[in-house]
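In this view, the complex is presented without one of its protein chains, the others remaining in place.
On to subunit A.
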Amino acid sequence: MQTPTFEESAKAYLSDTQLRRNIGHATHTIRDKRQTVVDEMPDWEVLREAGSSLKNRIMRHLDEYLLQLEESVRQAGGQVHWARDAGEANRIIVDLVKEQQVEEVVKVKSITTDEIKLNRALAEEGVRALETDLAELIVQLAGDEPSHILVPAIHKNRAEIRELFRKKLNQGELSDRPEDLAEAARLYLRKKFLSAKVGISGANFAVADTGTVAVVESEGNGRMCTTLPETLITVMGIEKLIPTWRDFEVFMQLLPRSSTAERMNPYNSFWTGVTEGDGPQEFHLVLLDNGRTNVLADEVGRQTLNCIRCSACLNVCPVYERTGGHAYHSVYPGPIGAILTPQLRGLEDEGAASLPYASTLCGACYEVCPVKINIPDVLVHLRGKIVDRKKRAGGLNAKSDPEYIGMRLMARAFKSRSRYERAQKMARVGQKFFVKDGTISKLPGELSGWTAMRDLKPIPNQTFREWWGDRDE
């Protein structure tokens, strides 16, 4: 499959003024709030270090921890299913749902289910998957795609949501006050919660030694979905493990402050298998690979799996802030998406392979990441893999690629002093065609991107080394 490249898509989104305003405003607000609640923690850096070490340990022994989790969940009365890819996961879930003979299921917000396109797979079998997170519901009603991993409707403002609810929820009179909008959704959803027989969720964490699964959220819809239905199906990427219950100590401090800028999430739901007479009586845990073991196999890329999906990196990213999430053509946008998507999807996909270049390497993401994923390092590592692939493909493709030609010529020049000095002189002579009134305002080919909006100063008549040589004499 080929998705469009980031640079192509970004153009359109950059000129969407409403989107620019909505996302710019939202990311700045949450960015500042996060900073405030992080600054009140004297041991924040130690916590980050702990989070990163724990996750690194899990990735080193993932095979063992996964088997331990499977055993723990079974012991507690749950059932575990292994899914190699999206197709397998969907088949497992569709079968489980059909066994219950229902036409509708309620869902807790889960990016993993978006990743495997579960709702579509269910719809094809005549089952309607109802999103119960307010923002996910908005996106679903609008027939849109999420654009942020925590705030899927971040690209929409109140006026747009009011219009949508008026149309889709048959609300005649409705103000655009947040309380009224939430109330309209609440009334609509309440009925559904009470009648649903099957709930589907993702997972923030699963504890290997107890089999406990955890979902943290703000609205309470997750609590409803995981407690009211008779059957609960949880889909989880295989990297979401933590070794012991005690490790929540670290992650329950890191996650809420980094994601919603709260000291604690309003709703923290934990369940361990099934409990007789209390909550769902059937629990299925679907463990999803879908490319994750490939990520694990790459020593530099592996840290990508440490991600706890807090979205702090999106909120500080100067690129995401301006293009929004849809330009990334993935359920994982922003900096984490730029490293995760190409690794999950593979570099053959041109769109995915354009993502590691959708960054200035400014490092803002690395600075805030609660589990210290060195995103710039992984971005550059992936760029290296992309170029290596291009070289291996060889042939005309590589030979006619202007960037490749330029890079090779420059690498050659930099290898010897005399060639380098000759290249400096040639550039000085060559630029004569483009200098006008002491400025370069128009360049051809690949470089026209620069001069489309920026001038360039001509190369001065004397290089530094020439000056140094004259001075020495």
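The criterion applied here is as follows: contacts are C-beta pairs under 8 Å (C-beta built on N, C-alpha and C of every residue); 3 or more make two chains touch, one makes a residue touch a chain; residues count from 1.
Going forward, contacts and distances are computed from a predicted model.
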| item | value |
| --- | --- |
| Options "ABC transporter ATP-binding protein", "L-lactate dehydrogenase complex protein LldE", "Acetolactate synthase small subunit" or "Ferrous iron transport protein B": UniProt name of the undisplayed chain | "L-lactate dehydrogenase complex protein LldE" |
| Listed residues A:191, A:432 or A:457, member touching the removed chain | A:457 |
| Touch with the omitted chain, as defined above, among A:142, A:380 or A:435 | A:380 |
| Missing-chain contacts mapped onto subunit A | 6-7, 10-11, 14, 318-319, 322-323, 357-364, 366-367, 377, 380, 383-388, 403, 407-408, 410-411, 413-417, 420, 424, 427, 439, 441, 446-447, 449-450, 452-457, 459-460, 462-469 |
